[in-house]
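Here's the structure we're looking at; comments come further down.
Removed: one protein chain of the complex. Kept in place: all other protein chains.
Lettered A, B and C in written order, each chain numbered from 1.
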Amino acid sequence: MQLFSRWTNNFAGILLMGVFLLLFSLSSFIWYYGSPYYTDVGYAPVQPIPYSHKLHAGDLGIDCRYCHVGVEQSYSAVIPPTETCMGCHTYVKTDSEKLKLVRESWETGKPIEWIKVHMLPEYAYFNHSVHVNSGVACITCHGNIAEMEVVYQVKPLSMDWCLDCHRSDSPEVRPVDQVTNMYWTPPDDYDQFVASFIEQHDNTRPVADCQQCHR
Amino acid sequence: MKTYGIIAKFDDPSALVHAAEQIKDAGFKNFDCHSPFPVHGLDDAMGLKRSKLGYVIGVCGLIGALFGFGLQTWVHLSEYPMNISGKPFFAYPAYFIITFELMVLFSAFGAVFGMMYFNKIPRLHHPLFYSEKFSSVTSDAFYVSIESSDPKYDEKEVEDFLKKIGGKDIEILKDEYEE
Amino acid sequence: MSQIKNKNQGFVKTNHNGEEKVNSHQFGYWKGLKDISSTDDYDKYLKQSEHHEDSNVSRRNFLSLVAASVALAGLEGCKKPVQKIIPYVDAEIGTIPGIPKYYASTMPFQNNAIGVLIENHDERPVKVEGNEKHPTSLGKSNTFSQATVLDMYDPDRARGLKLDGKKVAWSDYVKYAKSIYDSNGEGLAVLLQESSSPTLNVLRDNFAKTYPNADWVVYDPINNENLYLGIKKAFGKKMQPYNRLENAQTILSIGSDFLGCDDNNIYHTKKFAQNRKLENENSTMNRLYVVESSMTLTGANADHRLNVSVGEFNSVLKELCSELKKLGLKTDARSVKTSNNLWIKTVAEELIKNKGNCIILGGNHLSAEAHAVIAMLNNQLVAPIDYYPLTKSHVTSSKDLGVLCKKMEKGAVKNLIILGGNPVYNTSADLEFATLMKNVENIVHLSNIYDETSKHSNWHIAESHFFETWGDAMTYDGYPSVIQPQIRPLFQSKSVIEILIPLVYGKEKRSYDFIKDIWKRKIAKQSNFENTWNKILHNGIYNKALLKAQGVRSRNVSLLSLTDQKTKENQFEVVFVASSSMYDGRYANNGWLQELPKPITHLTWDNAALISMSVAKQLNVKNGQMLEITLNKKTVKIPAWIVPGQNKKTITLELGYGRDFNGRVGHGVGFNMYPLRTTKSMRYGSGATVKVLKEKYPLAGTQDHYGLESDDLALSKSLSADETQNRIPELVRQATLDEYKDHPDFVKHAVEKHLPDKGRELKDYSMYNPEPEYDYSKGHQWGMSIDLTSCTGCNACSIACQSENNIPVVGKQQVLNGREMHWIRIDNYFSGDPDNPEVSTQSVACVHCELAPCETVCPVAATTHSTDGVNQMAYNRCVGTRYCANNCPYKVRKFNFYNFTKDTPEVVQMAMNPDVSMRSRGVMEKCTYCYQRVSEARIKASNERRELVDGDIKTACQQSCPAGAIVFGDINDSQSEVSKAKRRNRDYALLGQLGTSPRTTYLAKIRNQNPKLITNHARALH
Partner (left out) sequence: MSEAVIKSRAQKNSEELLLGDQTFTTITNDISGIPEQKKAPIQWKLAFALALSLVSVFVGALGYLIWEGVGIWGVNAPIGWGWAIINFVWWVGIGHAGTLISAILHLFRQNWRNSINRFAETMTLFAVICALIFPGIHIGRIWLAYWFFPVPNQMAMWPNFRSPLIWDFFAVFTYFTVSLLFWYTGLIPDLATLRDRAKTKLRKKIYGFFALGWRGGNRQWQHYELAYLVLAGIATPLVLSVHSVVSSDFAVSIIPGWHTTIFPPYFVAGAIYSGFGMVMTLVIAARSIYNLKHIFTISHLDKMAQIMLLTGSIVGYSYVMEFFIAWYSGNPYESYAFINRALGPYWWAYWTMISCNVILPQFFWFKRFRTHVPFLFIASILVNIGMWFERFVIVVISLHRDYMPSAWAMYSPTIWDIAIYLGTFGIFFTGFLLFLRFLPMVSMTEIKLVLPESNPQHGDH
């Protein structure tokens, strides 16, 4: 006796198609939405103080290291203390509404709570100084901050993204005195420069060793 | 209405084999013999060609092996070469097991799905299922079916012919089905 | 704009001198008063830290940057929790978050001063190192100074002041002190611990002036009183001997544990080990004879050890004198001859032979008379001992204590100020101090934790840790060193000096000003004091000694006063010793020390009655069997622990356990032995009886098989013991000095039997191409060498490692389950005669095999090899199959079976090293060669555009090791210490025959045995 009606004969086909579609869409969904390219890039939180890097670093041309004093010596670039802000703003724009919080902090001694933009996992030990001192520019990882009203994350900062540079034979480096320059353009003999860079750093150059970052 | 074909019942395997031979000799092409278990010698009796399934399986196995070995080599030599116990990156002796396993896995898939492909199953709906009696073919009955699509097919003749070679419970099955 | 420029310069300057400070490898200058006393910045730090800890972000960037509170911020928040960054409001000049600073300070320990260097991360002390400029620490440290970090951050520490249990203000105490000051101080008594602080000395003098008839009593349960008395008998006045072991070629210790728990052990160990470093078979080394009743660290390092009960020490001494007399020393010894004669005779001859370079050390179990004799002998043998004047007000005097107790009994004491210490717990039982305290109106107790004594006092004041307070101390040889605070007091605590000032002067003074003033007037009398003072703070010590070595002439000391107690049959003598972990009990709440396996017994979390194997057989006692020990009508219960080398007559009891106080770690851990300790048996007592009880008590030892005890579970009982005996010569390769001279390459012979075909190299057995693909000849290749000859097994490395690498404390139950986490394991093996065995000590951590068995089996490549030859462990990749641990022949991989750090209190988390990640549950961990230090050094060098040089990197174990037995460095640099060490002919790879080619290798142990006394022959030789 006939148990199933005719259409079920395409059942095999339908089933197979379905399964494959499902798997494909699922994996591609995770692939895209799970990757730092989606989760992290473009993260631009609203800061308690509408501080504009474009104005300070860009138009006024203040050097990164003026505020981020740790970048050349410490693992952390250092978020400047209120003191640094007040250094100028006791004289400049002393009554600006935007700077209210800064002045409060200075008076009350209560620190300003900035919101962190570039986050690495706790188990990844990143050190700013060694990168900056080896000619890895700010812009390489942070993008052109000098043109950001609100700072946002430009690069995924994921492990394979780090490795891309660490393992590459032509890492993105530049003369150390140019690291904070947002508008530096590679000279014509850039390739030789990189080659010589690798040559001199070969011993100390961290390759893809786990313990360089995870310890 | 269009008919699918005629089915006839036979007593036992040997009868089925004889019938098959005669039908073949009578020059029929689109016919089949149904039995609860594979009957030896029926293939020759029906004049079936050897199955191509073997080649499919072979190819699948090969793909599996290549994939397995390729993956491991790629991972350890190019994607993320790591110094592990000072062993060579290309530690081929270590790769063989997974290569083998994947070969087996792929060929097994080849065998099963290949078989389904050649047998055109799953096919849940089939004219043969219209016959009530035919259902016993999966327990203890032996049937022959001749399809109307066969060039020599002529309902009356075929029916007599089947009677002649000892077919019982002859049924003509309808078909609202174009293949 | 001009403002900006100025500011800019200002900042550049800041950075610059910041750099100077940190990068040039010296310690930062003393902290400006600003950050100690400035308004409330510290409280702010704390508050931030709390935020920070709440959100369970690791304590890496404590208060520097990611002091974080997790919240959701609108749409972005959907993606991930928002982290906040909390910067300083005004940064201290030269402070750049994330760069550690080192400050010199001093750890006061009884009447000694240990110079330390304290590593601060973001204003938070996290690690203690020795101060190279300091004569007692010489850049090294011991278990106590390493573990003291944890004491500092002990969440159970008392807070503020309490009067009758109610919180009171500091001013209330000042009022109280004032009231005493206004009265003439009738019935006032101060009870202190031993100390060496010059400031305290000044206070003491003024105290005497202010209160002519008040008592100033010093008491510590573990002390050298008899030594000083003995010296007084010998030389006329109490003096502090300073044993210059570097000049001693022959050392005879009579019950002295100078390498272990006795005072000044860092100095002793360093100087002792210094003469046990052998370049090659022609080098010479010192020789150590030990007479002792119970196996101590010193006995374990002895070249010859004589096992006699404490009761017989005197007779040994007499016999020694009689032998020395024959050899021309002046003593009134009658000639005696015992079974030990050969041993003693040999020692005597050698002492005479090495006249001038030999020394006799007496342990603190000896009577004053015995010490007198020893002092006299040393004097005649021209032993390298300097005698320095002793500040009486600094050392224990049981006489004073007796007097005080009498007064208290009579009710003559109205105000008793107990500054530190814990008399109720640790004074001799017959004094019944607790009951006496009832007769006192006001008792002030200053202590770090609310303890036994605090319960009986109406005032309680929290005592500052020496990280939190200004102070000073002085070495035995008179070098004044300063204690400078690293951090503002966490718990509104006070120091001894701060308590005494209002009492002595009737008014408050800032302790900083007070101390500085005293230094200015009394110690560093310099024209430009400020500079000197800064220099002192920078170095932690003043380079001019206050004391001068005294010339001594011994009167003739009679031996007649030496009587030896014979313990009767089926009676025992009980010996009280300081615990190597708890000392006298002061460290009871320190988890690191509680869990630290004790040198010989490997016991953790408990003390036990140490008994000899023969006694165990005779009484049919197993490890952990409860004993009831009775000594002059007082009784204690304590489990037994069988130790090879223990004297048949002796039962050794460790003090410092069984505390009953508000310490969640130490409360009720172990068994309190003080109740057995009476005035007439302070150090040891004979005539104790033992009753074996039914019940057993689980004791958590970390090493089951020392090699001598048999294995009851097995069908053949001696299975494990015999096998261990077979393996010792191969694991700890060793020879006597003479054997070494005859076979300079004896280490090679040890394992030949393992190689199936001697013609072939191990690598020939490899299925891969024998030439490794990895070029270890390039770049830096890290390696380590451990010298077993100079290693004393003091445990400093083990706990330094724990402090540096955030190794969790797992608790007694987990130790019982065999899950202790120490990365450095100190193995002891006993061989030979169970009553007087030879001890082989070996500290084992991951040896970083170049062909590591662990790596190949990891399914997720969590453990791999780095280009600089280190066996790396990526915690965050580990899934925890434990396969690597199984496959490690050295068994040095430790697994986090639980999340051991889950309920670590916030305050304790501040003690963690921010450069090392905290391992979570289910993760394997092991020695990393302190890779965080390697990275720091490498980064620093590359920032300074220079090559790394040998010595830039010191691993934590290496830095702490007082014996200097551990050397770490680049094995590609042929001039580095480590490659020199590895070139020595004693160098061997542990289990090297397995083909693991480890990076850590060992230098074989050489025993400088006297041919006349050689007991067991030809160890590793064939």
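Heads up, the rule we're going with is that a contact is a pair of C-beta atoms (placed from the backbone, for glycine too) under 8 Å apart; a residue touches a chain by one contact, two chains touch by 3 or more.
All values reported here derive from a predicted model rather than from experimental measurement.
A.B. asks: So there's a chain missing from this view; which of the remaining chains does it actually touch?
C.D. replies: A, B, C
A.B. asks: Please pick, from C:Asn458, C:Thr881 or C:Asn972, the residue that touches the omitted chain in the full complex.
C.D. replies: C:Thr881
A.B. asks: Just name the one of C:Leu547, C:Val577 or C:Leu731 that touches the chain not displayed here.
C.D. replies: Final answer for the missing-chain contact: C:Leu731.
A.B. asks: If the hidden chain were put back, which of B:Ile6, B:Val39, B:Ala65 or B:Ile146 would touch it?
C.D. replies: The missing chain is touched by B:Val39.
A.B. asks: Mind listing the chain A residues that contact the chain we can't see here?
C.D. replies: Contacting residues on chain A, toward the hidden partner: 3-4, 9, 35-36, 156, 158-161, 163.
A.B. asks: Using the document's contact rule, name the residues of chain C that touch the chain not shown here.
C.D. replies: Looking at chain C, the ones touching the missing chain are residues 703-705, 707, 711, 713-716, 719-720, 723-724, 726-727, 731, 753-754, 756, 814, 817-819, 825, 827-829, 842, 844, 853, 856-861, 877-883, 885-887, 889-891, 893-899, 920-924, 991, 994.
A.B. asks: Going by the touch rule given at the top, which residues of chain B touch the chain that is not shown?
C.D. replies: 12-17, 20, 32-43, 46, 48, 51, 53-54, 57, 61, 71-72, 75-76, 79-80, 82, 84-85, 87, 91, 94-95, 97-98, 100-102, 104-105, 107-109, 111-112, 114-116, 118-119, 121-126, 128-129, 135-140, 145
In this section, only the chains that are shown with their structure count from here on.
A.B. asks: Using the touch rule from the top, work out which pair, A-C or B-C, shares more C-beta pairs.
C.D. replies: Spelling it out, more C-beta pairs touch across A-C than across the other pair.
A.B. asks: So what's the Cα centroid distance for chain A and chain C, whole Å?
C.D. replies: 45
A.B. asks: So the centre of each chain is just the mean of its C-alpha atoms; given that, what is the distance between chain B and chain C in Å?
C.D. replies: 80
A.B. asks: Identify all positions of chain C at which a residue touches two or more other chains, and write them in rising order.
C.D. replies: 864, 866-867
A.B. asks: Which parts of chain A, given as residue numbers and ranges, touch two or more other chains?
C.D. replies: Residues of chain A touching two or more partner chains: there are none.
A.B. asks: Okay, in this complex, where on chain A does chain B touch?
C.D. replies: Of all residues in chain A, those touching chain B are 1-6, 8-9, 11-12, 163, 208.
A.B. asks: Considering the complex alone, what residue numbers of chain C touch chain B?
C.D. replies: Spelled out, the residues of chain C in touch with chain B are 767-769, 772-774, 849-856, 858, 861, 864-867.
A.B. asks: Please give the residue numbers of chain B that touch chain C in the complex, ascending.
C.D. replies: So the residues of chain B in touch with chain C come to 82-89, 91, 93.
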